[in-house]
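Okay, here's the structure, questions in a sec.
With one protein chain removed, the remaining protein chains of the complex are shown where they sit.
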Amino acid sequence: MPPFLFWFFALMTLGFGAGVIINRSPIGSALSLVLSFIGLSTLFLSLNAYFISVIQVLVYAGAVMVLFLFIIMLLDLRAEERRKINVVAFAGGAAVALALFVQVYRIIGALGAARQAFPPLRSGNTDDVRRVGLLLFANYNLPFQIVGVLVLVATIGVIVLSKRELR
Amino acid sequence: MLSEYLPVLLHIVVAIGFAVSALLVSVLLGKSGRTNRTKDTAYECGMVPQGEAQPRFSVKFYLVAMLFILFDLEIVFMYPWAVVYRETIGADKTILWSMLSFVSILMVGYVYALKKGALDWKN
Partner (left out) sequence: MDYFLIGTSLAKIAGLLAVVLGIMNYSVYAERRISALIQDRLGPNRVGPAGLLQPIADAFKFLLKEDFTPGHVNKFYYWLAPCLAMIPAIATLAVVPFGSTLFGVPMVIADINVGVLYVFAIASLGVYGIVLAGWSSNSKYPFLGGIRSSSQMISYELSLGLAVIPIFLVAGQLRLTSIVRFQIEHGWMIAPFIGDWTNIGKWLLAVPMLVSFLVFTIAIFAETNRLPFDLPEAETELVGGYHTEYGSMKFGLFFLGEYIAMITGSAIIVTLFLGGWHLPLPSWHGGFHWAVVNGSAPGWRGIIGGIFNIACFFAKVAALLFIFIWVRWSLPRFRYDQLMRLGWVFFFEIALVNIFVVAVIVAYISK
């Protein structure tokens, strides 16, 4: 990926990621989240992870759709936009964020691996969907089944939580 | 490999350009008429708008969206499975049974949803 495209999409990811928090309207936040995910998926693309990149858009676009319905259904949008900024809470949040940033920066700076350049990506004709499939069904068969159980639990949870309207 | 994706980017940029320019041309060429108060009210078949503009709706729409994500995840796992199926099935049948068990686990949830009437919109 040419550097200017990388910078463009990296800034897009971060910018819209910030937009999720900064936006006053929850709908704006949700849309920023989608755009941030799209930026992220192009970054995956630049790492030759095509499958993950396209799944990122496919699954999260659907997931954010749910968030959308949630916002429209449950939140009072006008009240959300009217809410004033609490200066003390804002300053506290900024301080915590800054502390976290400094911490992460120091830890990564202390690592030896962080000072070396990354090895170049193995180039060549890698069909990554095939590789994911081969690995998933050869080495990670049990985790795969456990994912199935997790999704099952989530399914039942969703139904139980909205049970009041159902039979 | 990555260069295969450059045309996709170009295509999306062209698509965005097309949509935006269509709107722009319409703004430039469109005649503007007189405005009045009734023109600015919501359309409700000629009646004066009643009540809330965005009524509450059934929780079922939300439920369907949640179930969609969960089953979408299942389908996503099926793509790599389908791609490698043909080349591995000759040597080892495990791949068929492993997917069958994965889907059976999820079908428990599906049957539960059906029995609970989560997918029944009649009432």
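In order of appearance the chains are A and B, and numbering begins at 1 in each one.
Keep in mind that, in the parts below, a residue touches a chain if its C-beta (ideal position, glycine included) is under 8 Å from a C-beta of that chain, and two chains touch if they have at least 3 such contacts.
All values reported here derive from a predicted model rather than from experimental measurement.
A.B. asks: State which residues belonging to chain B touch the missing partner chain.
C.D. replies: Touch with the absent chain occurs at residues 1, 3-8, 10-12, 14-16, 18-20, 22-23, 25-27, 29-33, 39-45, 49, 53-55, 57, 61, 64-65, 68, 71-72, 75, 78-79, 82-87, 89-90, 93, 96, 99-100, 103, 110, 114, 119-122.
A.B. asks: Contacts of chain A with the missing chain: which residues?
C.D. replies: These residues of chain A touch the chain that is not shown: 2, 27, 31, 34, 50-51, 53-55, 57-58, 61-62, 65, 68-69, 72, 127-129.
Note that in this section only the chains that are shown with their structure count from here on.
A.B. asks: Round to the nearest whole Å and give the separation of the Cα centres of chain A and chain B.
C.D. replies: Roughly 18 Å separates the two chain centres.
A.B. asks: For chain B, which residues are in contact with chain A within the complex?
C.D. replies: Result: residues 1-2, 5, 9, 54, 56-63, 65-70, 72-74, 76-77, 79-81, 83-84, 88, 94-95, 98, 101-103, 105-106, 108-110, 112-113, 116-118 of chain B touch chain A.
A.B. asks: Which residues of chain A touch chain B once you look at their complex with the stated criterion?
C.D. replies: Where chain A meets chain B, its residues are 1, 5, 45-46, 48, 50-51, 55, 58-59, 62-63, 65-66, 69-70, 72-73, 123, 125-126, 129-130, 132-134, 136-137, 141, 144-145, 147-149, 151-152, 154-156, 158-159, 162-163, 165-167.
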